[in-house]
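Removed: one protein chain of the complex. Kept in place: all other protein chains.
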Amino acid sequence: MDVDSPAARWEQRTEIPLFVASLVFTAAYATRVLAVNLSSGWRGLCLASMLALWLVFAVDYLVRWRLGGQRFLRFVTTHLLHTLVVVLPLLRPLRIVPLYDVVQRRQGDPRLSLYARVIAYASLSTLLLGFSGALAAYQQERGAPGATMRTFGDAVWWAASTLSTVGYGDVTPVTTLGRVIATGMMACGLGLLGAVTGSFSSWLMQTFSREGDREGPPGR
Amino acid sequence: MDVDSPAARWEQRTEIPLFVASLVFTAAYATRVLAVNLSSGWRGLCLASMLALWLVFAVDYLVRWRLGGQRFLRFVTTHLLHTLVVVLPLLRPLRIVPLYDVVQRRQGDPRLSLYARVIAYASLSTLLLGFSGALAAYQQERGAPGATMRTFGDAVWWAASTLSTVGYGDVTPVTTLGRVIATGMMACGLGLLGAVTGSFSSWLMQTFSREGDREGPPGR
Amino acid sequence: MDVDSPAARWEQRTEIPLFVASLVFTAAYATRVLAVNLSSGWRGLCLASMLALWLVFAVDYLVRWRLGGQRFLRFVTTHLLHTLVVVLPLLRPLRIVPLYDVVQRRQGDPRLSLYARVIAYASLSTLLLGFSGALAAYQQERGAPGATMRTFGDAVWWAASTLSTVGYGDVTPVTTLGRVIATGMMACGLGLLGAVTGSFSSWLMQTFSREGDREGPPGR
Partner (left out) sequence: MDVDSPAARWEQRTEIPLFVASLVFTAAYATRVLAVNLSSGWRGLCLASMLALWLVFAVDYLVRWRLGGQRFLRFVTTHLLHTLVVVLPLLRPLRIVPLYDVVQRRQGDPRLSLYARVIAYASLSTLLLGFSGALAAYQQERGAPGATMRTFGDAVWWAASTLSTVGYGDVTPVTTLGRVIATGMMACGLGLLGAVTGSFSSWLMQTFSREGDREGPPGR
């Protein structure tokens, strides 16, 4: 992609506002789920803002597609992450990486190393995925008969034990939709975790082999 | 393998019909397992078509062996996946990749990238393995005393938590055959999941390092 | 290591008898654990043969050390697997790989590919580790108050769910020694499983990328 193309300029200008919008979306969703004593007026406001933000995300997606000049199906397959975050706006903060790039290009800071960036990105994504997943599962499970996920704390604990594939089983979803969300978290989480693990392992190997080189000469 | 050899031509001509046949096989098996109120006539038809399809798969396997011109034992070791899907026809849709190749060669579409193909193949295989495994385990567990897998939904949930190695343990097989199926799913599933995780991790690393290169020059 | 050195010749001559001895050792242990109605005479014979075989393994270890001409501590660190199977003879069949090499060199068969060998070796090792671990854990757990591992079938099921890191938790060791064995299995098993997963993933990537090359030219 050319840096001065319309698509790149659109990305540069919209990335930060859209990221803020996605945080607002997550906050509105969390408010709806967690603030059970909220008056119905505020709850409606949360829902309305979520719908409005979703529209904004969809428009951004369509504009990018038109600017990119690709066929729609090809655009979808080459921008899988982007497509996913339009369908499930809760995952939108996963787009923190292009944001980082945009911010960083303006400031000219030194970049982190490749491993550090992958680890930072995947860790942040895992955290976000866990939070959103815990929210969504809690909304389904709350009040279900026989549910073991009784508080939001239980939901977060369940999300941690699921994303790390530990899976104690002391807290598990019992509703159908809760289990669908859990399956999605297993699928996404495994990929992200694999990225963290793989990068950490590669970084450790690199560090050790560099240390070996550094130590080598003085020993001669 | 030469593209114009008899073996390659046989593969080209039979791959699509055989894939359809494997889907019919899975559907017949699913009907036998899930449609409990089916009349015995229909149940017998399902069983008969499964046996007939199995024969077709076995004949295809033998024809390929003869066309390949290898010793039988060597053919078995070099075509492990093919051998597995003949023994367990439920896994036959795993041969979706050669199908993709055949279809794609006829149409001349641009190929997906290596990572995308590995991820797509392993994800599809995992999905199929989970569905077939859930069916087979449900057939064994249904009605067993003390079983925790009471509905097909439970079986699918169990399959998801097994293939992702999360293993909550809220639903577990209690019969011997159910546990044998579960062990097979653990073995196959881990390999496929490792492929998804490894490819995703490699793709993420590649994407980040390419982004690093792309961003580099304008910053100078 | 030179192929004609005394150490290599010792290895060539002793590898097959020692492997048979290790299978006898495992069989004797399994008999002691599983055949509960055995007369005390036969049980004593099993124990005696286990002790005798252990002595043979220890002598083989010491002879190899002397023939190798290394300091003892260095020999231990460079032959970790060998040291492990002397301390825990149940794991001795893990030395199936040098056996394969010895047999194969005599016959001159074509070798399997690197991935196939790693997968075959790690799968066999995992199977053996699971069987030995299930035996040892079952011996500890059998009859313990509150034990969930009541039959040997339970023990094998537990071993499978432990080695695959699924960990349902429907069957778990409750005795201290049973938990020590379980921890050892987790540690060893994870390494072996990592090898299987990694090799399979690499093989899949290689297969796909080779297929890509093969398909390429005819498409031009």
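Just a few scattered comments:
Note that the chains take the letters A, B and C in the order they are written out, and that residue 1 is the start of every chain.
Following the convention adopted for this analysis, contacts are C-beta pairs under 8 Å (C-beta built on N, C-alpha and C of every residue); 3 or more make two chains touch, one makes a residue touch a chain.
These numbers come from a predicted model, not from an experiment.
Looking at the complex as a whole, the chain kept out of the display touches A, B, C.
Across B:Thr26, B:Thr126, B:Thr165 or B:Thr183, the residue that sits in touch with the chain not pictured is B:Thr165. Residues of subunit B that touch the chain left out of view are 165-169.
Seen from subunit A, the chain kept out of the figure touches residues 112, 116, 153, 157, 160-161, 164-170, 193, 196-198, 200-202, 204-205, 208-209, 211-212, 214-215, 218-219. The chain not shown here touches subunit C at positions 1, 3, 77, 97, 101, 105, 108, 111, 114, 117-118, 121-122, 162, 165-169, 172, 176, 179, 182-183, 186-187, 190-191, 193-195, 197-199, 202.
The rule is short, and it goes like this: only the chains that are shown with their structure count from here on.
Comparing the contact residues of subunit B and subunit C by number shows a mostly separate set, under half of all numbers used being common to the two copies. Note on A-B: its contact pairs, compared by residue number with those of B-C or A-C, agree for more than half at B-C.
In whole angstrom, the spacing between the mean C-alpha positions of subunit B and subunit C is 29.
Centre to centre, using the average C-alpha position, subunit A and subunit C are separated by 41 Å. Those residues of subunit C in touch with two or more other chains are numbered 165-169.
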